[in-house]
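The structure that follows is given in the form of structure tokens.
Heads up, one of the protein chains got dropped from this complex, but the rest are sitting where they should.
And now, chain A:
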Amino acid sequence: MVRPVEDLDYLLALARSGDGEARERLLAECRPFIARVTAGLCRRHLEWGFDDELSIAFITFNEAIDRYEEDRKVPFLAFARLMIKSRITDFLRKEARASARMAGSLNSEQEDLSVSPLESSLAWQDYLAREAAREREEEIRDYAKILAEFEISFSELVRCAPKHHDARRVLLEVSRRLAADGSLFQQLMKTKKLPLKELSLLTGVHRKTLERGRKYIIAMALLWYHCHEFLYLCYYLKASGEGD
């Protein structure tokens, strides 16, 4: 189920201002996200209460709420993910070191002197920038792949996306509602065709209009639906959503 990015931002703002309840809610909301990210890093199934990685990731996520800087133009979830990634990598390395020490490693003392990325601000900034750029690039490639499944290319979107602001806003709203409606979206994924009739009934937009903006609606609905995967793209489009 899609969790609108705007909701998280709202909770984040409250949590950062010292609202304990909002922080709890935010952490609760993002538990699946934390679990998914950590499992991806460890490449194995993790369970709450049994695995240290999950606990470390959860603590890091809570820390990220305080350390997040909006003007870096990195979405909060992407930022938290990077922190978790950094911390888990660090943890795994320490784990590896501990096992190596137990095996009688000679370099153990030297390795203990290594500085955690989080402790060096400059290094962290650099890391953050590089990682964000890489993730963004990856995200766009993934998005292009998903669009290709629907035989949509960016060039086509240039041609068929509405030029007029109001027309575009209508189609964006349609795509949001399509992404939010589970059954309709599943129908889209299954048939690879836009359920024009149902969507017209749902949104009240004329069928012809939907048909004309068919590819644009699909592209945007895919983006909204996979919002937690396309963090950067959704974050980038959020500004216009707020503007509307």
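In the analysis below, contacts are C-beta pairs under 8 Å (C-beta built on N, C-alpha and C of every residue); 3 or more make two chains touch, one makes a residue touch a chain; residues count from 1.
The definition used in the following text is that contacts and distances are computed from a predicted model.
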"Methionine import ATP-binding protein MetN 1", "Branched-chain amino acid ABC transporter permease", "Anti-sigma factor N-terminus" or "NADH-quinone oxidoreductase subunit J" - which is the UniProt name of the missing chain: "Anti-sigma factor N-terminus"
Touch criterion as defined above, residue of A:L157, A:A180 or A:L202 at the omitted chain: A:L157
Candidate in contact with the missing chain, chosen from A:E24, A:E137, A:E151 or A:E211: A:E137
Residue in contact with the excluded chain [from A:R16, A:R36 or A:R168]: A:R168
Interface with the undisplayed chain - residues on chain A: 73, 133, 136-137, 139-141, 143-144, 153-155, 157-158, 161, 163, 165, 168, 172, 220, 232-233, 236-237, 239-240, 243
